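Note that this complex is displayed minus one protein chain, with the remaining chains in position.
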Amino acid sequence: MIRVAILGATGYTARELLPLLLRHPEVEICALTTRQDTQSHVADVHPTVRGRLDLKLENLSLAEVAQRADCVFGCLPHGASAAAVKALLDAGCRVVDFSADYRLNDPQVYAKWYQVEHPDPERMPETVYGLPELYRESIRGAHLVANPGCYPTSAILALAPLLKAGTISPRGIVVDSKSGVSGAGRTPKPNLHFPECNENLSAYAVGQHRHTPEIDQVLSTWASVETQVVFTPHLIPMDRGILTTAYADPQAHVSTEQVLDVLRDQYRDEPFVRVVEDLPSTKHVVGTNFCDVTARVVQGKVLTISVIDNLLKGASGAAVQNFNLMYDFAETTALQ
Amino acid sequence: MIRVAILGATGYTARELLPLLLRHPEVEICALTTRQDTQSHVADVHPTVRGRLDLKLENLSLAEVAQRADCVFGCLPHGASAAAVKALLDAGCRVVDFSADYRLNDPQVYAKWYQVEHPDPERMPETVYGLPELYRESIRGAHLVANPGCYPTSAILALAPLLKAGTISPRGIVVDSKSGVSGAGRTPKPNLHFPECNENLSAYAVGQHRHTPEIDQVLSTWASVETQVVFTPHLIPMDRGILTTAYADPQAHVSTEQVLDVLRDQYRDEPFVRVVEDLPSTKHVVGTNFCDVTARVVQGKVLTISVIDNLLKGASGAAVQNFNLMYDFAETTALQ
Amino acid sequence: MIRVAILGATGYTARELLPLLLRHPEVEICALTTRQDTQSHVADVHPTVRGRLDLKLENLSLAEVAQRADCVFGCLPHGASAAAVKALLDAGCRVVDFSADYRLNDPQVYAKWYQVEHPDPERMPETVYGLPELYRESIRGAHLVANPGCYPTSAILALAPLLKAGTISPRGIVVDSKSGVSGAGRTPKPNLHFPECNENLSAYAVGQHRHTPEIDQVLSTWASVETQVVFTPHLIPMDRGILTTAYADPQAHVSTEQVLDVLRDQYRDEPFVRVVEDLPSTKHVVGTNFCDVTARVVQGKVLTISVIDNLLKGASGAAVQNFNLMYDFAETTALQ
Partner (left out) sequence: MIRVAILGATGYTARELLPLLLRHPEVEICALTTRQDTQSHVADVHPTVRGRLDLKLENLSLAEVAQRADCVFGCLPHGASAAAVKALLDAGCRVVDFSADYRLNDPQVYAKWYQVEHPDPERMPETVYGLPELYRESIRGAHLVANPGCYPTSAILALAPLLKAGTISPRGIVVDSKSGVSGAGRTPKPNLHFPECNENLSAYAVGQHRHTPEIDQVLSTWASVETQVVFTPHLIPMDRGILTTAYADPQAHVSTEQVLDVLRDQYRDEPFVRVVEDLPSTKHVVGTNFCDVTARVVQGKVLTISVIDNLLKGASGAAVQNFNLMYDFAETTALQ
């Protein structure tokens, strides 16, 4: 039985983690933290678990967390997370970190995009990026896993195999992503006010979204090529789901079927990636840990479409998948 | 040409007023106020009017407003509104007040429900309630009109004729209302955050909503009976529209057709009330100043269903209708 | 291991059953039927289960179904269902029937509301109504269970204890229900076309909805009083969830706390009913088998608010709960 804590347990990623952990036969939830002093019952913050989990949210020190928990799911904001992770690892905990703090390898890239100095730069290059489809063996037994961003998960799963196989050119890749609003978090903001974003559609953070360097780094490292993607996120009036449409130039003439075969070869044995022939919809994967992906060749461009639930395969589902690998449980435990 | 100002021009009621006023052949918009010092251009606050109105939002004194405007649409919160209204009337302006401040006649009822002393209690009983279908003659030429609440408009238009005709009993009336989220205003709040209220449904302010005494007062006064309605508002995951289902006991045995006839008699010549036989939908009236209403007799209860656009017939459309009456313009000007 | 079949497996109730059954440790899904000859793979009809279930939808005879399955979940339309149920029971299967065919006890009431003669009238009065909170002991070991309607579940769970305790009068009860659109099924219709029902709100089937006699019968039978509810369903622009607001006259003066206590006493040990003090939202229960219920006394009326996921506690979740009771599995198996 692994004793588990969630740091920063008031947001949507924690809300999604809870039912997965409650269903996990090898997990005992032992602490939920918040920085507020309210001592709210978890059921007041996440009413869906009322009657299923009798815990308070507590303003615990990291030492107290480390005393109670074997493994910590860190749902803190970037910057704050790294400081906590460092202390927890030193205290002997294992950590799945939802923040961006350990996803990037290069402290300077981090400082440029996140506009803060990284408090633990040495650990950045050695931390495994928690995408089991690319880095499963490094995740097994790891003490720290950097849980991937939601957009990067959808983009990388579609593009990485095509780059590695040399099917597409690393130059001029366009990643046009569309996300449900839960990806923006639980804090009310004017643009996320229901009457503003309902029945509305917009792009945001064009050319400036922090997932851009994450996509480039993982694609470039894994496929051993240098990419510089144009990444444009859009806000869609729905709760959850990401659909990413990516456009790339082929390295040589290629057919739709050949592109699909590259994806099929890569993902044949993956429990949570389904290469499909039809055009995937977010609703096919919402509520699951699946990524559905397809590809087409159109007017000489290679086009991929991939869908995930941004809160599951894009966050809490991936975290449990990583947790299962870290502790050598069956990878699909609690995820089906 | 009537020179018009809007007090508190950042919210949804102002946003809806602007295109109506821009379309009105006898109106010149001359001032938009805010309490912030930002001097934002109106197009930054309400992008829909970009290119159509070249005005800044200004933190004007009431004296400045009175100097520029003949008529003021007051979109301030209750309490703040009455203070401004008083000064504007004294300065010779006419006012359509969107706040609740002059809807109630009784300062004590106001103090109980709004938990603040009214700054201008003498004017309360003499101010006309701006529902033209009940009080058209008093609105003509008025200097101050209290623009009705959105829920009361939907409930009163359905129930008032039936009460006056003695069709239904004043005892035990249930008013079950459902509203789109724009009715809650433009200020972001946790329960109005998109991922919280999208795909969600809840009742709120049960037994405590401030529109309750407004409904009771207008029904009771106009029909000369004493009502005490049970009013329950619900929040519906859509932008705009109110549907009110009301249930009452008949005074004597009555048929659906007889109830409809009472409504038809009342509203035969009304430009903005349509008595319909089919069940009305909010989408039939959204974007218009119409109220559609029907009735049924079911299991011995009289049931009415009425729909309005909460931001038009329930707010800004009604305000323009009142304005037209105050200045003796054709009542439908700018509303079709 | 119980071998399970689903009759009429193309709709939403079947889609919701599948992941529950896949998660159930004592279930093997052995047949999915359709009346079409298409032999579609289940993943083409329900893409969410792609990769998790490798079965075709087949146009099987009832004899073939009975040969393969121990227990059948019947998702056929009323009328068609009873004919199938009869044959399956005769062939030794157990059945959870989602249709309305065995919910009503009285063939004449059935004929009046469903406008068809019942093909198996003898079995009507003896079939247990599958609401475990009222009829748990009769469901245990049953061979046929009539799975309740979604609206009745939400209304009965709120009102039955108050009627039985004599808290509320059986006369003049108003049941004002609001439902997400999935309750209307998977067949495209003009009023369910996205641009018609999105951002729209309407009542439907006023005074004529077939769940009316079901609510009356169960309330009347269980509480030994005669009710005649006024039931008004409304269509809400969201996928799933029902919120029912009910209004009743108290038998004697009563407080909110006293009404809540009656509900608490009834449901203290129920795994899937949560009596709450705050106002419940559908989002608190969507995706779960819970019913959250609260009550208030307002202006002399007793008001209850209850919420369920119409496809889970209102359909497929209840069916699995009934299945667990029929086979003596832990009642919450596969439901958490």
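Here the chain labels run A, B and C in written order, and each chain numbers its own residues starting at 1.
Here is the rule we go by: a residue touches a chain if its C-beta (ideal position, glycine included) is under 8 Å from a C-beta of that chain, and two chains touch if they have at least 3 such contacts.
All figures in this text were calculated on a predicted structure; none of them were measured in a lab.
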{"item": "Touched by the hidden chain, restricted to displayed chains", "value": "A, B, C"}
{"item": "Hidden-chain contact residue, picked from the options A:Val116, A:Val298 or A:Ala330", "value": "A:Val298"}
{"item": "Residue in contact with the excluded chain [from C:Pro148, C:Pro213 or C:Pro237]", "value": "C:Pro237"}
{"item": "Options A:Ala100, A:Leu192 or A:Ile236, residue touching the unrepresented chain", "value": "A:Ile236"}
{"item": "Hidden partner interface residues of chain C, rising order", "value": "12, 180-182, 186-190, 192-199, 237-240"}
{"item": "Chain not shown, touching residues in chain A", "value": "172, 174, 176, 178, 180, 196, 198-204, 206-207, 228-230, 232, 234, 236-241, 243, 245, 247, 249, 279-283, 286, 296, 298-301, 303, 305, 307"}
{"item": "Residues of chain B (touch criterion as defined above) contacting the omitted chain", "value": "22-23, 47-48, 50-52, 199, 274, 276, 280-281, 283-285, 287-288, 290, 292, 336"}
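One rule holds for everything that comes next: only the chains that are shown with their structure count from here on.
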{"item": "Pair of chains whose C-beta contact count is the highest in the structure", "value": "B-C"}
{"item": "Chain of greatest Cα-centre distance to chain C", "value": "B"}
{"item": "Chain B and chain C, separation of their C-alpha mean positions in angstrom", "value": "39"}
{"item": "Chain A and chain B: spacing of chain centres that average the CA atoms, whole Å", "value": "46"}
{"item": "Inter-centroid spacing, chain C versus chain A (mean Cα positions, whole Å)", "value": "36"}
{"item": "Interface hub residues of chain B, defined as touching at least two other chains", "value": "180, 196, 198-199, 237-240"}
